[in-house]
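One structure, pasted below without further comment.
Note that one protein chain of the assembly has been removed; the remaining protein chains are unaltered in position.
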């Protein structure tokens, strides 16, 4: 991955009548990175992708690809190619002709087309299936043909619109890794749109999270998970316990806080959020909480509570613990080491947390 | 890139303009003609309501108009009543739906003229039916009430329009969520109650569509009354044709066309209103 920018979106905006689908979006994409646009449905991520592809013109702002302003350049003249959500495999053409479709628009010799098509099919592990009919393909095969058809064009940027949403769970997980490997081997920039946070986190170098037409945060997955810039992202990505806290002192990069349940703690300041005033909110991931029958040693904060519900997920167990002074039960997740469920509803337990695991979410915006 | 709206308008323009022109322009000219009068060899273009006066006072016109509407009404009722069970059977009971639908629609693609002609041959005095019945000894002399009357017209048209009645009803039956029927049974309906209180009301749009599709063209049917109607079965279309043909009185013909269209519209609107009102009253 180089530091060169391949795509620059400058304040792009898309309106449909009164409705603003994408508002004032600025984004730089680096050459060779796997970038995901993540957000709930209707957040504008697909519209943003389609503006890069050229299927929609922004109502304001600029799309710059490889240093060239794309204004007025239609989709068929842009150095991008797309994998469609429905895959859009041409039903009247066989696999080979589907993959060759774009190359034939470029006046490339027949022998070279054949070579590149078979290379592309080898690459997606469909070698030798050129003459297979488009309607005889399985879901996974259709996805691979769609990938091969776009990649054979050697685009500067490959755009993927929910590329895995039509596949079942097992296949989806397998394809996540395959696409990641493919992207790393080819070194082409991938821009993927998805609503699935796990998909985005497992595949991407960086993720841009969108809500209601706005790009809210752009970061690498671990940063996004550890330093979400607001409550919305914190709850959209992974699970989070939200707790009110009072800011008692601020010193350099650290905050000293007191909470109604855990004792006073000194935590790292989150540069992505703003603190104005003393009432702030903190977040703790369920897997960062220790649960035990006696008060645990060596934790920065501990609190006693009562188990309300137990949810067994297989790979781990979630305990919902009611703590005095906190409205909603606190969720703690424990890896299923020994195939046992240690606590039952009604049991009195202790929760422990390290201050390093406590996430500063800034000014308290919740109503609870 | 041009906007979608502009593309849609451009692409649909030829069809819209073509149909629009061929509906609006003849209508305007018909209206104009209906206000002119036929003199011996030419058309007098002074505006007058004489044709309308003639149409309203001539007992033959009134008689044919009423008969056309009544015959069309009878055809509609008979056709829909005969077709409903078939639509029901195909939509809810039959296993090979597409085959049945194909079988129902094939006869429609044979020439309408020939189907009417076939009935003329079947119902005639020396026709297929009489000769067959005589042959097996069920009757001793040919039946004369078969051809050249309203009965023959209704029978022939009911046969001709069958697929048009079946398809809309089939579609509305097909749309019914099976769980609605299960719910009716679950709430204590017998099969008959369930049909009357759930199935039938839900298919009223299909029934209305079927009725309109049959009623409207039937009022203006020309071929069937000409071939199997005899003098008792003549309808308004026959009179209109005479005005444009042998009588060479286009202004009167235009007037009759317009009046026929208006009566069709009037009866159709009345029907739709009362049918949907009836549908709402079922509880």
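Per-chain numbering from 1; labels A and B assigned in written order.
Keep this in mind: a contact is a pair of C-beta atoms (placed from the backbone, for glycine too) under 8 Å apart; a residue touches a chain by one contact, two chains touch by 3 or more.
Operating definition for what follows: contacts and distances are computed from a predicted model.
Looking only at the UniProt record of the hidden chain, which name from "Ferredoxin-NADP reductase", "Polyvinylalcohol dehydrogenase", "Inner membrane ABC transporter permease protein YdcV" or "ECF RNA polymerase sigma factor SigW" is the right one?
In UniProt, the chain excluded from the picture bears the name "Inner membrane ABC transporter permease protein YdcV".
Need the list of shown chains touched by the one chain that isn't shown.
Hidden chain contacts in the full assembly come out as A, B.
Among A:106, A:169 or A:339, which residue is in contact with the omitted chain in the full complex?
A:106
Using the touch rule from the top, list residues of chain A that touch the missing partner.
Interface with the chain not displayed, on the chain A side: 53, 55, 74-77, 80-82, 84-86, 88, 90-92, 101-102, 105-106, 135, 149-150, 153.
So that we can see where the missing chain sits, which residues of chain B does it touch?
Counting over the whole complex, chain B touches the hidden chain at residues 4-12, 14-16, 18-20, 22-23, 25-27, 29-30, 33, 82, 85-86, 88-90, 93-95, 100, 102-107, 109-115, 117-122, 124, 126-128, 130-132, 135, 159, 162, 212-213, 216-223, 227, 236-237, 240-241, 244, 250, 253-254, 257, 260-261, 264.
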